[in-house]
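All protein chains of the complex are present and in place, except for one that has been dropped.
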Amino acid sequence: MPRFIFKNVEFEDVKSLSQTLSVKSAEIIDCPIDWITFEHVSNTIFLEGNDITSSMLFLEVSWFKRSQEVQDQLATYLNSTLNKYFNEEKEITIIFHTLEEANYYEEGQNFL
Amino acid sequence: MPRFIFKNVEFEDVKSLSQTLSVKSAEIIDCPIDWITFEHVSNTIFLEGNDITSSMLFLEVSWFKRSQEVQDQLATYLNSTLNKYFNEEKEITIIFHTLEEANYYEEGQNFL
Partner (left out) sequence: MPRFIFKNVEFEDVKSLSQTLSVKSAEIIDCPIDWITFEHVSNTIFLEGNDITSSMLFLEVSWFKRSQEVQDQLATYLNSTLNKYFNEEKEITIIFHTLEEANYYEEGQNFL
């Protein structure tokens, strides 16, 4: 945690982004670099019968609550870096999912 | 947004449903048709060692909060249309996930 979950982004791009994005993201979040995992989930997006997967990018960030300021700063950084990486060819959506400490367990122990 | 995320439904069926369901759904939601994206996520479902993927359908709707009335109306429409499409051969579950405007960013800007 945090987890950066990429949907409809190629496998190799997620691998590459896990290097490109990690240092600065960790700095903004104020956490160790190796806390941030990058996940590739295979999906396809359709709009009225047309496959528009390549024109969109969904990044879902799953983490414990940070301040709105930190979140805004991270979204701004991720958006601009992803825009550069993909030559502004993708519509970028970033969604933050807040996890409750009481519902999150590592090795059987929750984070309360 | 809204996103209609289909799990354990064939790729070609999601593509087809993105045409079948879009007009009436947009009417119920009261949004432009091209706001609704249809996503295919590959998954498999097991029950006690048996693959029951083909007998179940999960549709997860990710959107900003609408009234319970609109949500009920949409669920009723989606359920009946999906039942017809699949000849009543699938157990249909529809789950609505509410997103907070503060946690949703397009092009780096949140929706507050």
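Going in written order, the chains are labelled A and B, and every chain counts its residues from 1.
Just so it is clear, a residue touches a chain if its C-beta (ideal position, glycine included) is under 8 Å from a C-beta of that chain, and two chains touch if they have at least 3 such contacts.
Note that this is a predicted model, so its numbers are computed, not measured.
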- Message: To test your reading of the contact rule: which positions on subunit A touch the chain that is missing from view?
- Response: 1, 5, 11, 14-16, 18-19, 22, 33-34, 36-42, 99, 102-108, 110
- Query: Please identify, in ascending order, the residues of subunit B that touch the omitted chain?
  - Reply: 7, 41-52, 56, 68, 71-72, 75-76, 78-80, 91-98
